[in-house]
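Certain chains of the assembly are absent from this excerpt, and the rest are unmoved.
Naming follows writing order (A, B and C), and every chain is counted from residue 1.
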Amino acid sequence: MMIVMRHDATPDEVQRVLQRVQALGFTPHLSHGEERVVIGVIGEARRADPGAFVHLPGVARVVPISRPYKLSSREFHPDDSVVEVGGVRFGGGEDIVIIAGPCSVESRSQMLEIAHAVKEAGAHMLRGGAFKPRTSPYSFQGLGEEGLRYLAEAREATGLPVVTEVMAVDQLDLVAEYADMFQIGARNMQNFALLKAVGKRRKPVLLKRGMSATLSEFLLAAEYILAGGNQQVVLCERGIRTFEPSTRNTTDINAIPVLKASTHLPVLIDPSHSTGHWAYVTPIARAGIAAGADGVIVEVHPRPEEALSDGAQSLKPERFAQLVREIKAIAAVVRQAAVSAMPGGNHGSAPGV
Amino acid sequence: MMIVMRHDATPDEVQRVLQRVQALGFTPHLSHGEERVVIGVIGEARRADPGAFVHLPGVARVVPISRPYKLSSREFHPDDSVVEVGGVRFGGGEDIVIIAGPCSVESRSQMLEIAHAVKEAGAHMLRGGAFKPRTSPYSFQGLGEEGLRYLAEAREATGLPVVTEVMAVDQLDLVAEYADMFQIGARNMQNFALLKAVGKRRKPVLLKRGMSATLSEFLLAAEYILAGGNQQVVLCERGIRTFEPSTRNTTDINAIPVLKASTHLPVLIDPSHSTGHWAYVTPIARAGIAAGADGVIVEVHPRPEEALSDGAQSLKPERFAQLVREIKAIAAVVRQAAVSAMPGGNHGSAPGV
Amino acid sequence: MMIVMRHDATPDEVQRVLQRVQALGFTPHLSHGEERVVIGVIGEARRADPGAFVHLPGVARVVPISRPYKLSSREFHPDDSVVEVGGVRFGGGEDIVIIAGPCSVESRSQMLEIAHAVKEAGAHMLRGGAFKPRTSPYSFQGLGEEGLRYLAEAREATGLPVVTEVMAVDQLDLVAEYADMFQIGARNMQNFALLKAVGKRRKPVLLKRGMSATLSEFLLAAEYILAGGNQQVVLCERGIRTFEPSTRNTTDINAIPVLKASTHLPVLIDPSHSTGHWAYVTPIARAGIAAGADGVIVEVHPRPEEALSDGAQSLKPERFAQLVREIKAIAAVVRQAAVSAMPGGNHGSAPGV
């Protein structure tokens, strides 16, 4: 971290900051600029807090230098991590992974019908919510364990592994029994009790970005899981909250290349939640893959107008099958592009998060 | 809700929408406008989903009319609710409530020292975190039960009731034993499992706004608690996330009068988190009270440069005492203003959330 | 527009609103809902202001129904508009258009060098700023007319038409003399004097989205130009301002399909400004084309580290050539997808802006 002094800071004030840096066990590094003194704090990476210095007279502000995350950082772990879920492999330049299914598990027949349809269309994994986080207490809250059973039955019937959301620590055992991968939803991205709990498990986790989480906070949420010992984390961009009202969220497409530069973990895109309307799902799925995502997670429903949740953003199976064809063709272009890496061009690094 | 048809919708398409409205058990109300047909859906308040209609041919979009919350709504409950915590009364035109204390409980002596200091300065309640939600897994995570014991001891020593954050359902019993009021933090505003759990308790809840929650979502989070049977909810604006980098968050000061117009629940302001720097805490506390807040919650630390969390935004006790004097003077102006209600002037209602 | 009454509005209050609607020359349409009365205002499309009603007692709020733009609307003009600039055609399912060049025109030799390089790499048009909008008064402000001359010379040398920014009404004559297309930059998207002035010209306009403009406001800015009689408008998404700090702006990739659904005007993407770093430009250019954009505008500089502006986001020519190959391959996939339109799948319309 760098402590930027005011241009009118006195020598005594500078001295006092140097002493405080040393008192905390770090090494100060003084730099006399044109307008002001800047004091580097050596040895503090991820250990000191700006609050330790901003109260001292003469200090203008404190600028962080180190990134706060490490286990999830590509700078410290250059090679792609590959996460495997029931034979499906995420990341590492493997084929893109396509996850599909209903927003909510609504019934046994609905789940089986969709599972067969998405498998036939080319999906590799099934999604479906049994515990549903709903903005209103008056909305459908999910079937709970009954829904988990239908998911498991759909897996038996199709061979597709299953991912489903877990909303609380006390649901972990139950969900672990039925699902192949935990999903932590956007609203729980900073539910630290839950992150710590899945960090102690050995089941893969699909971690969705919070709707106003910076990418740095997103990686720190992953860091909670990694620090617990669970290395099988897949990240998912699902749209952020902005001023634009014409879509449910704003897909942060920049997040795809920024995350790929910043972390070794696989990165998916969720075009259903990030747009909120079926008519935009296919173009945004294509965009996500074109930007370098390792896969997609898409909501599919045979009769979206009857869905108990997220009907507006659900694709019918025929349209989903078309989406699959299109993103596979895009993925082939991106893969080819990666192979023909350029000899000249810009050097340097992506700045990342 | 209103279903807005495309201007080129055919009579058949309109017919099909009317039938669907009826099939769902609602009454359609047709309105032929200059450019297009609009179909009102009568009887659906908080029960129908736009997804039921947006897939139908000829539909341009669906516009909600009813507010999704009801128990927390002032329109349906015009009188102020008063929430009482250990003799301290929030809302209803009572004196403003001042809550103060450290971000984290760090030690017995720290907690006792601060408790005495803030009481002397005029605080009515104590705050202090024992379970801490921290963005990084490498940051101080709180003392847990030990911290709760120090909080309870500080209450015994000063007579000030205690509010402290609860982060997970399985902490509720423990926290209930020591604290007078649960705090649900911003990151857990949509932790629905937790909201449902405190809804079943009979202890007051201080609910903080999520950092990108709309005010409508904030009231729906309160609605989860109210719907569970717990009517003792106090809301707290603590800053939202915007593009402006010079402060930690952007205090949504508009939220104070908007919430007061929309709900009967008491509303506080947290100038510490909403600014992130001690130098801005006092002016923003004044602003919050001037805008009509029922109280403040402020972080105070005798030696902020040694605080284990949020040192940058903590006030020293002397400065806090000054803040108390200032906001009490402001509160007197606001109260006087309310009394001399104007005879003429604008009519109509505040639109609320 | 719909006037939503409070649930406790009296018959007299309703009556007064009906009278006011009629007094303004519109027709009221009363709808008795479950909880409240809603009054439709027939005949007011784009003519009445909510302010006319919100002051009346008993009114809860006013909800707009009509879209405020019309000339730019696809609903009223279903067929794609094609804009032609010196033989280059934007929109209408034509091949994607690639515009490239330096942020600022810096010298004759720089401009000629880049023009030849981007032409060879496959660009169809040249960009380059002679008048530069710079956040700081201390930054390079552009070469002015000298820059325009170099642009024109580069056009002569390569045959590529030229687009350049115009920042003020009194620059229009000068710029018109040298350039084939006016650019209105993001900071001037609501410079209405400038919009009106280019509306009276018969030269094509590249209109960039303001950095916090909603898509509705973007279309209204285009509407100013169209209403003036100039139909040759091309829109460009260039990133919006959000809380995420890791990129200069957040590319609103959703804007591409939303705009394509809402308007008949061609839509480009600017991956340079929307990311701010060269390492992200290529993936975001791919994403934009995958989402359905009609073309890209990209900053290219042979020695970005010496650029007088926007060096960080400029591509070297070799890397740009690679970008061109990749987006052409993506465009072929998107075109193929459009041809194999699906027979089944979802119906209904995209809601648009």
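Keep this in mind: a residue touches a chain if its C-beta (ideal position, glycine included) is under 8 Å from a C-beta of that chain, and two chains touch if they have at least 3 such contacts.
What you are looking at is a predicted structure, and each value in this text was computed from that prediction instead of being measured.
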Item checked: Overall copies of the shared sequence [whole complex; 3 in view] -> 4
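Definition applied: only the chains that are shown with their structure count from here on.
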Notebook entry, point to check: What are the two chains with the top count of C-beta contact pairs?
Noted result: A-C
Check: Could you state the distance in Å from the CA-based centre of subunit A to that of subunit B?
Finding: 27
Item checked: Where subunit B and subunit C are represented by their mean Cα positions, the distance between them in whole Å -> 37
Item checked: subunit A: positions in contact with at least two other chains -> 212, 277-278, 304
Notebook entry, point to check: Which residues of subunit B touch subunit A in the complex?
Noted result: 20, 46-47, 49-56, 68-69, 133-138, 167-171, 187-188, 190-194, 196, 211-212, 217, 220, 223-224, 227, 241, 277-278, 304-307, 309-314
Next item on the list: Flag every residue of subunit A that touches subunit C in the complex, lowest number first.
Entry: 212, 214-216, 240, 242-247, 250-258, 261-262, 274-275, 277-280, 283-284, 286-292, 304, 315-316, 318-319, 322, 325-326, 329-330, 333-334, 336-337, 340, 342-346, 348-353
Check: Which subunit B residues qualify as touching subunit C in the complex?
Finding: 2, 4, 6-8, 29, 31-35, 38, 40, 42-45, 54-61, 63, 65-66, 75-76, 241-243, 245, 346-349, 351-352
